[in-house]
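Handing you a structure now.
Only one protein chain is missing from this complex, and each of the others stays in its spot.
Think of it as A and B in the order they're written, each chain with its own count starting at 1.
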Amino acid sequence: MVQRFIRGIIVPALAIAVWEAASRTGILKLEFLSRPSDILAAGIDGLRDGSILLATAQTFEAAALGLAIAVVAGVLAGTILGLSRPIERTVGPTIEALRPIPAVAFIPLTLLLFGFGLPMEGTVVAYACVWPILIATVAAVRGIEPRLLEVAQALELSFAERMRKIILPAALGRINVGVRVAVGFALVVAVTVEIVVNPRGLGYSLIVAQQSLRIDLMYAQLLWLSILGYTVNALLRTVRTSEPDLQAGRAA
Amino acid sequence: MSVQKVGLTFGTSRGRPILNDVNFDVLEGEFLCIVGPSGCGKTTLLRLLAGLLQPTSGAIVFQGHRVSGPSRSRAIVFQDYPNALLPWRTVAGNVALSLEACGIARAQRGAAVDALLAKMGLQNAADQFPSQLSGGMQQRVQIARCLAQQPKIMLMDEPFGALDAITRQSLQDELLAIASERRMTVVFITHDLEEAIYLGDRVIVLGANPGHIVELVDVGLPRPRNQLTTREDFKFLSLRHRLFGMLQGH
Partner (left out) sequence: MKRLLSTSSIPSLAFAVALIAAWQFVAESRIVSPVFFPAPSLAFEVLGVRFADGSIWPSIGATSLRMLFGWAFASLLGVVVGAAIGSSAMARDYLEPTLEFLRPLPASAVIPVAILFLGLSNEMSISVIAFGAIWPVLLSSVYGFGSLQVRLREVSAALGLNRIEFLRKIAFPAALPDILSGVRVSLAICLILAVVTEMQASLPGLGRDIFLAQRNFRSADLYAGLIILGAIGFIANHVLLQIERRLLRWRHPNL
């Protein structure tokens, strides 16, 4: 295990070392490529004065908002479509037509509707995230043991009760897969919107750093973004291994 | 030209020997069967003969040279045929792979493939993909591909183990026919004692923990063999009696 860890570290560690040495001896020009040591310093400063953390919070806020909307809309719509073939056949093509539109294309529209700020970004994130959740929910609902649905009918449960007590718990596993994909999207889309227009969050700080030629800060923020993304992914992976596999038992 | 395999092999895995002091020769043109209970190391032995593994002691000599790696002259038929066939090539394509590997020009390949397919009864399946075939057919494809290599020796690892009894029997007879027609040298691994006696000229019984030769016998039954008469032959039954105890005893 330790040996694998070392092997994994060697390449980046060497690259950074070479980079630092080359910068110091003047082989690499300094204007567009800062020294790793400067980047680290800028990063630590940024963290200490709270600017990076504030920006992170803003980005996460928008991502979370968009995700929340996407989850509610996606699960609801996905359940309806999954339960009713006729509805799915009617609405399906419209969805297939909407899905390929890149979420970022909605930036100007949401800008028009909401102006700069949180709602606009959240909406774009929501649009991007709703599709994987919708599709996963449809698959999840279709995969529910029909016997369970008959039980729900026999008990004459209302739609809300059916959702709460039977459908959601049974479909949770597969819906989660879609949610995990969506979480990945959420962060990326939020940062993208900030880079293009929205004056808040990590994306915006990146652009500000670039425009004010604080190159070391820019790279530091990039590094921070990488670390964030990596951490989020790692967390998602641990969630997966710890949740019980509700679908596995049914396959037998 | 005699094919010698002097095997004095001692393979270990975390200190536990898998095979210990195995010695035997494989004679040219013979059909040699190796039987043993599961875990006795017969698959390991075959992989050593093939050159996929190296012994920790002793050597395997093939036609005067030490075996240091796999070679086209030693064809291997694997037990898990789905994994050994290329799923993206048709039956004809899979057989052609061997010919391509042997460097046969495209122009000659077609006829050679057709001949081999006809020999194995696969001519109607030439354009199908392995996934569309039954287990028996897939194993025939693997055998056809091995024959296409023009090997000096065929090494077969429980090739019929995953097939149903009826398919197994017809494949056994087909194999015997091809082997005798081409005077092929075959080393055939199985856990089925009756299959070993039915197919082989000689049978090696391998014991377990660690793998070692318990007995090496001449089968001495006349050829061609017949599923009904040979299996009822007195010699067949007495040999079976004799070896049965050895298998159980270890």
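In this text, a contact is a pair of C-beta atoms (placed from the backbone, for glycine too) under 8 Å apart; a residue touches a chain by one contact, two chains touch by 3 or more.
It should be emphasised that the depicted structure is a prediction, and the values quoted were computed from it without experimental measurement.
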Omitted-chain contact residue, chosen from A:Leu54, A:Ala73 or A:Val91: A:Val91
Residue among A:Gly50, A:Pro108, A:Pro169 or A:Pro199 touching the omitted chain: A:Pro108
Positions on subunit B contacted by the hidden chain, ascending: 50, 52, 69-72, 74-76, 78, 80, 83-84, 86-89, 97-98, 100-101, 128-129, 131-132, 149
Hidden partner chain, residues of subunit A it touches: 4, 7-12, 32, 81, 86, 88-98, 100-109, 111-113, 132, 135, 138-139, 184, 187-188, 191-192, 195-197, 203, 206-207, 209-210, 215, 218-219, 222, 225-226, 228-230, 232-233
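The definition used in the following text is that only the chains that are shown with their structure count from here on.
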Between subunit B and subunit A, distance of the C-alpha-averaged centres to the nearest whole Å: 54
